[in-house]
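My questions will all concern the structure given below.
Only one protein chain is missing; all other protein chains are in place.
And now, chain A:
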């Protein structure tokens, strides 16, 4: 009969281990960890690369010197006096640059202009200069803040650590300023405190999760978060003891999350921001009279879509603002041209050079030209040179061995003539050549200047050459961070050269990872084939082909970015088709007769087929509602759906629906339990425990949810924690205790079957796994009712209905589906439910707010687990329902397998419910890995394919956990029952 149970388990575990190994290798290889240079820029950054007078001792130099000495050293080395000695960095979270600067050369909308009169007047008078600062995706706060202060573009995985705000250890602007003795004050988003612990002299942090959930953001809250920032503003402005003041206003982002770009709260919020700008600017003007040069920089970390979301890479989201106010360049002529576009990372080098500190080491930004308008030509070229040197150092760190010719270190001119070459060839050569051109032009300019024959032409040529080099280098470096293809191709190139060992790693990792995944996938499929041939022989029919075709089409659709974006359509379409196939199958098995008699079947309760038809209709209706609940996807999110409609109806409606569906979930669960057998004590116990949990969850909903203040109160947190504990104890207790106590009352009801030894075990096994499965499913549903957004409570209820309906359908023997088809269908339903709960393949739909329910302190691990629970609610629910499914199906083995041994029985019962999800998941995972590798040059690789890959990985984790839980539960229950049987036999023998 082929495989034994042990062998099967070992092979499966082996395949899974290989798969996990391959997956982690691939992830490590594909998502490059940011190639950061360690250490900080010191005095050496004022010398050309390769001139080593400070290079070796940079750390000691910069550490040993007291701040004021270091400051003067920098000033002396750079030759540029710092232009400002105070900086006020005002971060307005989520403000699209369009609101201030307009779009495509057009001024912003009139009401927006009127909302910010002071800022607009500054712009039109030329006192301020504004830029569209293009933010790199992911457009969420922390990576963007990091980009602004360090000039580096984070790797893709940075977003995963967005909520794990840890100290920024790389070289950054704030660290540099701290080193030269600047005193800093921070008011606003707590993220800054987490990024820069201990740097601020004074601070007043506001958590960006000030309230429980985004739905609970209310009008008061959007005002409150900003009042908490502004309340100290006047006091701080009147003080004179700080050099850097950071203000981070969260309110505008919250306004966007509540009502989108055109929220009625937006104009008042902009007016408020304008007031702040006015206050600061007037104060800065005043302090200027006292000899303090203050620069006000207003930036936003990212923009927002029409709906107020952010995270992706659309123009609306990446269009962030950089507004420099108080530059001393009297550039009234720039008033009309305040629509330049720069990159967000350009802010870092600009500020660094304006304030007289070295450019951070990992910066890929290019200094913004117009901000240095007041500098003389010579100084300006020096600024460009410093930035170019820093970029060249970074390029050299990326390409070890790159040398662009030697330049004298003492700044003396080299006489090579000012000829510049055409630059083409490999990227390295181009970069080198561009740099050489710029350096040559610069030195030529210097020599000409010495001979007093300055011409404007040479100067502008030099500037252009520097910019050409820096922009190319910047683009190359930022692509290199975010794009695997470059590192991929160069690593192949380098396999020929000397640096074989240094750079071959990614290719090896990727290849090994993919091979391991393919291998494990093949092993799992082979096992699946083996088992399914054993358990459900029979010839192929339409349903089998359909299920397989689904997988095929899914795999194929993964190659198209729009199909990945709109994946929910595929699942829903497949699922409704498979329900129709189920219906067809049911109609096939209906007794022959006329149409009329078949309609009569609905009324006759005796027939088994009537509840089959009924449950299929339930499935169809529930599926349709689930599908309409959230529009989902990316391109058509604005279309109406049920959840939007309900949210418009108001908070009270949503809450009453939430309470109602909570009650319905409890009732339905208890009904399913009562249906099973209400008279037994153990069942009553279980029912009581579950009811208890349900009432606690309802209490939490009624008392605390839907109310911003209450939901973040300590009472709510405590109750939520209690619910977690009680749900855990209930489900764990039922699993552990039930197999010990289940048999009572069993023998009387099924006495006619007590003929085979197996039935002594199988009957209680069936009962206990039914009750355990139901307890699992119910506990999970209750947990979701607690954690999910209020609007998602009805889908949870519908998913429960679907589970019960499909199990009812499968329990009838008339439908001769193969078992693997049924398990695959359950898996598909889980995936469709995943999208019905409002998830999509972009990271923006992850419900972050729910992940803080019941957490009293910020814990990355716990909130990560909660986030996982919320996101994978539906797949996990259906995997847990596998326990019930095993129970439903084990009835069939009662008759068939009279005297088989435990191993065989377990294999037959558990083999498919465990292997099919694993096999399907491994197909999808492997296929998607290959797709991702093929798509590495695709335009959307970071915005569409990579987020989807993270989802696929998380779904794999979900499948592993779910299958493990199912297998462990069933094996435990089975062996406890066998043990009890042995004990009772030996006791009766002893008595006899």
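The definition used in the following text is that contacts are C-beta pairs under 8 Å (C-beta built on N, C-alpha and C of every residue); 3 or more make two chains touch, one makes a residue touch a chain; residues count from 1.
The working rule: contacts and distances are computed from a predicted model.
Colleague: Name the absent chain by its UniProt protein name; which of "Ribosome biogenesis protein ALB1", "Probable metalloprotease ARX1", "T-complex protein 1 subunit zeta" or "GPI biosynthesis protein Pig-F" is it?
Modeller: In UniProt, the chain excluded from the picture bears the name "GPI biosynthesis protein Pig-F".
Colleague: Where the complex has a chain not shown, which of A:635, A:653 or A:692 is the residue touching it?
Modeller: Selected residue, touching the omitted chain: A:635.
Colleague: Looking at A:236, A:543, A:566 or A:970, which residue reaches the missing chain?
Modeller: A:566
Colleague: Of A:205, A:427 or A:623, which sits in contact with the chain we cannot see?
Modeller: A:623
Colleague: Touching the absent chain in the whole complex: find that residue among A:587, A:649 or A:865.
Modeller: Here the residue in touch with the unshown chain is A:587.
Colleague: Need a quick check: the contact residues on chain A for the chain that isn't drawn.
Modeller: Chain A touches the missing chain through residues 560, 562-563, 565-566, 569-570, 573, 576-577, 579-580, 584-585, 587-588, 590, 592-598, 620, 623-624, 628, 633, 635, 639-640.
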